[in-house]
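Of the protein chains in this complex, one is absent; all others appear in place.
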Amino acid sequence: MTTTNGSNEAIPTLQLLDPRGSRVTTRGTKGYRDRAAALTTEDLRGMYRDMVLTRRFDDEATSLQRQGELALFAPARGQEAAQVGSAYALRTQDYVFPSYREHGVLHVRGLDPVDRLRFFRGSDHGGWNPTQHNTAVYTIVIGAHALHAVGYAMGVQRDATPHDKHDGTAVITYFGDGATSQGDVNEAMVYAAVNEAPVVFFLQNNQWAISEPTTRQTRTPLYRRGEAFGMPSLRVDGNDVLAVYAATQEALERARNGEGPSFIEAFTYRMGAHTTSDDPTRYRTSDQEEEWRRRDPIDRLGTLLRAEGGLDDDFEAEIKAAGDELGAKLRTGVRALDGGPAVSSTFDDVYATPHGVVAAERAWYEAYDAGDPPAPQYAIAESAQGGAR
Amino acid sequence: MTTTNGSNEAIPTLQLLDPRGSRVTTRGTKGYRDRAAALTTEDLRGMYRDMVLTRRFDDEATSLQRQGELALFAPARGQEAAQVGSAYALRTQDYVFPSYREHGVLHVRGLDPVDRLRFFRGSDHGGWNPTQHNTAVYTIVIGAHALHAVGYAMGVQRDATPHDKHDGTAVITYFGDGATSQGDVNEAMVYAAVNEAPVVFFLQNNQWAISEPTTRQTRTPLYRRGEAFGMPSLRVDGNDVLAVYAATQEALERARNGEGPSFIEAFTYRMGAHTTSDDPTRYRTSDQEEEWRRRDPIDRLGTLLRAEGGLDDDFEAEIKAAGDELGAKLRTGVRALDGGPAVSSTFDDVYATPHGVVAAERAWYEAYDAGDPPAPQYAIAESAQGGAR
Amino acid sequence: MTTMAERTQTTSGGAPEPASGTQTLTMGKAINEGLRAAMRRDDKVMLMGEDIGPLGGVFRVTDGLQAEFGERRVVDTPLAESGIVGTAIGLAMRGYRPVCEIQFDGFVFPAFNQITTQLAKIHNRTRGAVQMPVVIRIPYGGGIGGVEHHGESPEALFAHTAGLRVVSPSTPQDAYTMIQEAIASPDPVIYFEPKSRYWGKGPVDLGAPVGTDTLNAAQVVRQGTDVTLVAYGPSTVTALKTADALAEEGRSAEVIDLRAISPIDTAAVVASVRKTGRCVVIHEAPVFFGAGAEIAARVTEECFYALEAPVLRVGGFHTPYPVAKHEHEYLPSVDRVLDAVDRAFAH
Partner (left out) sequence: MTTMAERTQTTSGGAPEPASGTQTLTMGKAINEGLRAAMRRDDKVMLMGEDIGPLGGVFRVTDGLQAEFGERRVVDTPLAESGIVGTAIGLAMRGYRPVCEIQFDGFVFPAFNQITTQLAKIHNRTRGAVQMPVVIRIPYGGGIGGVEHHGESPEALFAHTAGLRVVSPSTPQDAYTMIQEAIASPDPVIYFEPKSRYWGKGPVDLGAPVGTDTLNAAQVVRQGTDVTLVAYGPSTVTALKTADALAEEGRSAEVIDLRAISPIDTAAVVASVRKTGRCVVIHEAPVFFGAGAEIAARVTEECFYALEAPVLRVGGFHTPYPVAKHEHEYLPSVDRVLDAVDRAFAH
């Protein structure tokens, strides 16, 4: 198939499952079709379930934010196929560098859902231990983490020297269409290509960077950037979980085989607001939103699964129950986060070894804190006054 | 023709004049051949003369540096066709953003040769008034000026609104193969493409960034980067002054016509050291140097001119005399730069309007300077102790 | 270089009359009006940044300006801060006066190279031949419950670099005047907007004259005799509240709103400290290598014998800006300033 770019150019796009939920057999896609065909019904059911739960996570978090329990939330709605499809192609030892909207990826990686909201609660700058899930914490400065991913992959390469056996680790980094404009993302491609690092650049082109359409970032389809830096590059239908899975698996395989980096542009759509502070009515039409609602990635897989006998009302009910459980867990867990570390934890982990200035300031603060009546406890709901971010 | 990239890939390369000095008539190059054909013998003689004088400038500056009269010098040897050819395509109103090695460009722009050495003398951070020659001063932080060029071009675009008539101004920026790795150069391409800014990216791929071969910056031919960002892009034989001229003229024309930015990769060779502080024997073979000496851009144009009756011993003698004059002017002029601004000029032009801290420090310094015996005068030769830069 | 007069002429008579009179505005709206006034006055003034067009910026400070001035003067840029500042430099070379918006404090760092090595130095590098009338607006400071990089105060990192002016308003009136003076300045100005004060209201005289004062001169915002509180931006309000609390205790605090961090109006502070003998500096930025250090060093040098106690500093800690849940303990509070004043009196 082809997609467009805000212009009328027809851009070749890998699609294995069309918006009506039927498998597509275009010429030249056999390799990818084989990869998708290797997914069992059980696999597809898992993907479906994880996509639905990702959306549920979104809804729960959004409502927690409305209740003042989160400072902010960035929903992934519409991008579930891109996230879950690519995450399914990963192995445990692979290392993930997300930006800040990869709820579907983190879900598949097995991260605790409450931990995934610590950041948005304003109770943590990260939220989980990256070494336990081979998944870095969020990076808020757009694009910076793409270089970390490449560096990590260069480390994997070095581990493969005689000392150590290549453990088949690959690295993946997620970023958005806006991020492609940042110097760092471009430098990351330079470093990856020159070093033939085992890394996959996974771009979710959701067509918006807050209020700016992709035409403010580029005149050309973004996957061509990857090509120019020297990587096999591909645009896939980001709302087609099969295509995303197949393309990512292929790219990861290249990385594992020492064939260097790849670039995948998953063409998708951010169905919701940029964050809970955003107001999309100021910059886009409901027509466009409606059009993309018709290409909902979850409906698409659902239709296929029903047709192929993998989805029935029982399974829907089972997923619904799991969603309810997730919701309950989030509501309790997030509220309990207030029992987190004491204020003086601000001084923890600034350095790994003692630093005189921090030590002195901590000592002062603890004395001050002990000597005076405790300052009024910070209440997040109060301070979340206006101002998108 | 084709060139390579340190790998064996054959890269299409525009060539109109081959290394033996014969005009080439490859299929598909007619447009460019027409442009080159429009150059009169007088034009070609001018180019030849300017290329020879550029090399003479190099030699004189290098020897001034050896005598301790310059702190540093970065020779352009080998890149005269790329520089003079592209500069010949410029008009007076066009604005040039050089990096630091564009002696041929500055020569053609009519900048005073002594001014062009102020920077290398250590007596000036710039050396000329950019507004007088529509030529920015050197930018030492690699790649930063590419964004300035794009911004300037965006200004040109805005001047073309009803208030003002489009004056046909185009902008050109020069940078090296190393510079292509910098985030800023990539961001410059993003901004240029998105804004359709009237700017030409002129890359001199001289195959080295100090000691690093281009293979440390890229696995793909660099002109493809321009393409991926959305610009018409081309590799030209950078030692072929005709091809460089024709390609640059075409690109500038596009800019003037509102057709947006272009990217030219002039494939050439840095025949000398990176700077007078550099020692190329540490990182490259004399074989490679020898091979490129045989593709000397000046010899090539000389052979053509002789064949076409534009070059005889008289003209050679005339150029030699002009070179001697240039040399004499440089030797006298550069030594005279010591009579430049007083030390307290350090406090000049830090701000355009009074700033309390600078005013106070200047007052202190002047009092200190007046009250104490003058500190020993700074001698450049003494302090230029080792250490390439 | 075009003079201000020449530039003003190019604005044709068709534009609507600027707002006038005194109105009660939020600081955000005051900046919006200041930008509007500057853009009406001079058609070389243009705005650049992420999401500043149809969205009006994440804080709505540029609300309505693209509608009024068009896409060529209010530019939604690609998501690349180095690009924003780098192209603004080129535009300035062509005679424009770009006002760049950096979306949040923590996102100015990708532009740090362009600001430090280029923007700050081009006027000097060209021996005055090229001016750099570029303003960089940065919403900064904490207190709004933001996530990481949304509460930082990096002003010291700009003040150390010669060639830049660094300012921060504390009231809607100053915000309105200072943005216009920053735009009119031929020097680059880093204009820090205290985001916790965006929603605070105050009277704004829309006809207030645009000179150069606020870029250089501090303002005594409250007279006092016993201790001098020096602050700027969001901390000025904290200083004023502390002065209220001190008044209840029978102590009289003089409050100085610096407005400019580069240059620092040392004379104003010194005059006050010579009178009061005590000085406490307040800012949200970390104390270590912060503006308070520079102020303390200068004041001590010039008021050595007048000082009854060392100049004390109240500010952020040497830690990353904390999580929202803890930011109110990190920020200099009235209570912490009182503690410092007590210590100054205990000397």
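Read from first to last, the chains carry the letters A, B and C; within each, the first residue is number 1.
The rule is simple: contacts are C-beta pairs under 8 Å (C-beta built on N, C-alpha and C of every residue); 3 or more make two chains touch, one makes a residue touch a chain.
None of these values were measured; they are calculated from a predicted model.
> Counting the whole assembly, list the visible chains that the omitted chain makes contact with.
A, B, C
> Return the single residue from A:1, A:14 or A:150 that touches the missing chain.
Result: among the candidates, A:150 touches the missing chain.
> Pick out which of B:76, B:142 or B:305 touches the chain that's been left out of the picture.
Hidden-chain contact among the options goes to B:142.
> Have a look at C:52, C:136, C:156 or C:210 and name the one touching the chain we're not showing.
Among C:52, C:136, C:156 or C:210, only C:156 touches the chain that is not shown.
> Quick one: which of A:130, A:232 or A:333 touches the chain that's been left out?
For the chain that is not drawn, the touching residue is A:130.
> Looking at the full complex, which residue from B:15, B:29, B:123 or B:220 touches the chain that isn't shown here?
B:123
> Which positions on chain A touch the chain that was left off?
Contacting residues on chain A, toward the hidden partner: 124-126, 129-131, 136-137, 139, 141, 144, 146-159, 161, 163, 183-184, 187-188, 190-191, 194, 348-358, 360.
> Could you please point out the chain C residues that touch the chain left off the display?
Contacting residues on chain C, toward the hidden partner: 106, 109-110, 112-113, 116-117, 120-121, 124-125, 148-149, 156-157, 159-160, 162-163, 262, 285-286, 288-294, 296-297, 300-301, 304, 309-313, 317-320, 347.
> On chain B, what residues meet the omitted chain?
71-72, 119-125, 140-142, 178-179, 181-184, 209-212, 216-217, 277, 279, 282-283, 338, 340, 343, 345-347, 350, 355, 357-358, 361, 365, 368-369, 372, 375-376, 378, 380, 383-389
The working rule: only the chains that are shown with their structure count from here on.
> Which whole number of Å gives the spacing of the CA centres of chain A and chain B?
The computed centroid separation for chain A versus chain B comes out at 44 Å.
> So the centre of each chain is just the mean of its C-alpha atoms; given that, what is the distance between chain B and chain C in Å?
40
> Take the average of all CA coordinates in chain A, do the same for chain C, and state the distance between these two points in whole angstrom.
Chain A and chain C have C-alpha centres separated by 36 Å.
> Residues of chain B that contact two or more other chains, please.
Counting only residues that touch two or more other chains, chain B contributes 183-184, 187, 190, 194.
> For chain C, write out the residues touching at least two other chains, lowest number first.
77-78, 80, 82-83, 110
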